[in-house]
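A protein chain is absent from this complex, but the other protein chains hold their places.
Right, chain A next:
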Amino acid sequence: MSSRFFARGGDSDESSSDSEESLYSVEGEEPSEEEESSEEESEVEEDSDEDSSDEEGATGINRFLKSTAAKADEDESDEEKAVVIRSAKDKRIEELEGLIRLTENAIKIGDFIQGSTEFDKLVKLVPNIAKQLDGRTPKLFIKTLVDLEAAVTEAYEKQKVTPKKMNALNSKSLNAVRQKIRKLTKDEQYSKDVEAYRKDSEAFLKEEAVIEIPVPTKKTKVNLLLGDAIIDADDAGFEVVGPGGKTLIYTPESILKHLRSIAESRGRKGTDRNEQIRVMERLLDVAATDYQRIRVLLSLISVRFDTSTSSGGAMTVEQWKLADKEFVKLLELLYANQDQFIVIENAEEWEDDEKHPTLVAGTLFPIPGSIVGAAERLDDELTRSLLSIDPHTSDYVARLVDEGALYSALLRAQIYQERVRKQPGFEGQAERLNSLILRRLEHLHFRQGRLGSVLETNAWAELPEGLDSDVTPRALASDAEALVKALSNYLFAHSEGIQRARAMLHRTYWTALHDRPWEAKDLMLLSHLSETIPSFDIITQIHYNRTLVQVGLAFFRAGLIWESQTALQEICGSNRQKELLAQGVQVQRYSSLTPEQERAERARQLPFHCHINIELLEACYLVVSMLLEIPLLAQIGTAPDQKRRVISKAFRRLLDYSERSVFQGPPENTRDHILQASKALSAGDYKKSAELINSIKIWDLMPKALEIRTMLTEKIKTTGLETYLLTYAPFYSTVNLATLSEMFDLSPRSVSSIVARMISHEELAAALDQVSGAIIFRKGVNISRLQALSLTLSEKATVLIEANEKTLEQRTQGTANAFERQGGPGGRGRGRGRGRGGGPQNMGDRQGGQQRPRGQGFTGGALGRAIQS
């Protein structure tokens, strides 16, 4: 009840409350209505008490009314139905009269605040009464409306002339009342009556009296006729069914009527859904024609979906299975009657419940309903149910089996929708097909090829032989690769926005899962999603994250460390993997999530079988970070003037943390293993490092675990060599390549190629001596403090200039072109190329180095060169 009052009090716009009221009132629990109205009266009473003494009459009536109402309540019993109804109705009318009086009085004395509130109450009451009068507006109200309009307009005009007289609040209320009245008189519902009243007020009111009388008697009759079975005479007489009435009611003729009443009670409070389902199951048995069956099935399925509440709880397994079965039955029916009926979303409803619609041969009869919607709902409910089950139990596995059934339902729906699309006049339905195809893709993309084709083949096996699909022909079932391509290509061609983006992501995910990282990367770049992804919805963003991670893992499996690190960095470096991948809600210490947000996040989660193993992911990420970071750290250690570059902050943090801890136990978890391996690696002990990394058990989860381990060992060897050279270079003047090759168990050829690369990229100040097969480290790299400082200074100056240029570019935006043209080709481009160029900018400069730079250095540097070129 409280919610009703809440709605009433909070709602100042009466037009919207109309519908709300009627909705509530039809719900029709008589006792509560009574209760409510008496409460209302007491409220009215209070108001009037406050008001003034000359409203004694009204109060009196109310008091009297209340007592009668109370008496009626007490008297209420089964055999006196008619009396109850009558008194309730009369009571309402009395109440209405009381409110009208209050309003009129308030407006007369110029208290518009009071007037406004009373009027609001009045307006809300009217539809209630109108309902009891069989939908007619009480004449009294119309009369009041017209009278009030006159009064208010007068008051308004008066106020205009003498503006000082009224306080602000009051005048505001006056305006409000005036607006409301105006709106009401123009309102469709009342305008006719208002017109009639204005024309001939006498006749209008008289008419009312004549009509009003027979109504209750008629109702009484009806009630008597139906006897005990029906309690509420206002309704169609269905809501409560006594055991005796059943056989009488469920006839094929009345099916549609029942359906309508069920449809009307949908979403209302207090409806017993299970009861409705039982009723409809019976109706289905009774149904004589296919039309009726289709109609019953359509509403039965949707009522079944209603059994799950919006907040959390999923449908029960039984309900889901029944719904799935009925869905299949429905589609089979539609398939059997494919030249007669068609279920589409925006069809006109067949209004006449009594008659069976006449079918015109050759044309399709549209039935309102949504096949796609039902299929999607089945999918959603399954996901929700999976989310609510503990994934480590056998229940989960048992539930997961239903995915096959669901997938076949999706397939059926798709085939149905393809057929609809081909019908003349229903082409507009095409885009619904996209969402079905996307759903299928969602169920396929995370599966390995073989599993995908098993799912697909099973789904086809359940379908009748004759069915086939245009988009994904039956022949594709055994070839999951081609299937995914066909599905995603269809979406690329026929959809846009989110659907298209998701199709792209699923395709990429699939490609990455099947160890084609380059192709996946190309797809990713082709889609340009990395630029636009922030503008998509959260679910798509989650899919984007998943895909990105999957691409990173694919690179990892292929042994492409750098690429893998780049792809994984964004997600894994963030410390919020679980949240970003929707694989569990992370409890954060300072989380500022509202309960709603938390619930939404819970709803977004992916079911367990779609998850990407977080621990494996972390292991991969840390290992690739280690392989990149350790040589970098070694480099920074020996050359302090290097910019402090950080590749993976997360890894650095972990490393710092473990270095600070005083005691080091043997490694326990994956992370410990990797961190200790990193330490061993930076000390040049590649064997220990490789051993530690290889003893991580989680690699077994990867396909081809052995190859992964060999790959990692190889990578650790080369990284170890690089780290060793970078760390210990200052302490050697020559190193024999053969020794190195022995130390790191690498072939001499690969050692020399690694060393050559490092020399060429100027990571190592050294040269090879081919004759003796040694590396000769160059001396003279020690620089004095002053020199180091001056280097830093020059670096900073460059940074400053760059920052200035950037600022100017931003400031001038479009006009910056002029600036570009002047500075770009000459000084800037070259300056930058030099500063960063390093390795590849080889011989040419170096050889001439002795003569040229000096000359230029003193003749105005880049300016001179710019003029030259």
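Criterion: contacts are C-beta pairs under 8 Å (C-beta built on N, C-alpha and C of every residue); 3 or more make two chains touch, one makes a residue touch a chain; residues count from 1.
Here, contacts and distances are computed from a predicted model.
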Discussion item. Looking at what's absent rather than what's present, what does UniProt name the missing chain, "TRAPP subunit", "Eukaryotic translation initiation factor 3 subunit E", "Trafficking protein particle complex subunit" or "V-type proton ATPase subunit a"?
Written reply: "Eukaryotic translation initiation factor 3 subunit E"
Worksheet item: Footprint of the hidden chain on chain A, which residues?
Response: 518, 749, 753-754, 756-757, 759-760, 765, 767-772, 776, 778-781, 783, 787, 790-791, 794-795, 797-798, 801, 804-805, 808, 812, 816, 818-819, 822-823, 826-828, 830-835, 840-844, 846-850, 853, 856-857, 860-863, 866, 869
